[in-house]
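As structure tokens, the structure follows; a few thoughts come after it.
All protein chains but one are shown at their positions in the complex.
And now, chain A:
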Amino acid sequence: MADKQQTVLKSGKIAAGAVVCVESEIRGDVTIGARTVVHPKARINAEAGPIIIGEGNLIEEQALIINSYPENIMPESEDVEPKTMSIGINNVFEVGCVSQALKIGDNNVIESKADVGRNVILTSGCIIGACCQVNTCEVIPENTVIYGSNCMRRIQTEKPQPQTLQLDFLMKILPNYHHLKKTVKSSGKN
């Protein structure tokens, strides 16, 4: 019966090799893998449960990754289990997107100002187009592209390329202009 009124101390670790700018806002239990770049003004908010982010991800400015409480449940009620949000490798969260999906696979791209709801599960290779709102309750099949104002869908033949060039460039340049958050080598005690 942990006292939920107590503010959750920031736990979780940032792996060595990840570049997380100090101006980004990381709240709650967030684990960030190696070679992941988090731009300034990105927000990762683990309020209803921990978030585990894999390697090689690119989280751009004003992106919001939030593990939020489901809408009709009060935060104070007792029977809410914290669900873990897991994000795979090589994903791209472009500027201004909002992602609440609990499970995101690998090589996905969530384009600018897209909105992914909580009950969506992205497998791998999916591209959610700019300004598309996906808040259905489904598993998006692999290599799906959602585009257009009507959220049309099509399957592409190959997964999107991983942004290795961009990641390398950012990992070199960002430390020249921003302070970085400290990375932890060993797993912290929770």
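The rule we apply is simple: a contact is a pair of C-beta atoms (placed from the backbone, for glycine too) under 8 Å apart; a residue touches a chain by one contact, two chains touch by 3 or more; residues count from 1.
Quick note on the criterion: contacts and distances are computed from a predicted model.
According to its UniProt record, the chain left out of view corresponds to "Dynactin subunit 4" among "Iron-sulfur cluster assembly protein", "Translation initiation factor eIF2B subunit delta", "Centromere protein L" or "Dynactin subunit 4".
For the chain left out of this panel, the touching residue among A:P70, A:G148 or A:P175 is A:G148. When you scan A:G12, A:G56 or A:G129 for touch with the missing chain, the hit is A:G129.
Interface residues of chain A with the unshown chain, by the touch rule above, are 127, 129, 145, 147-148, 152-158, 160.
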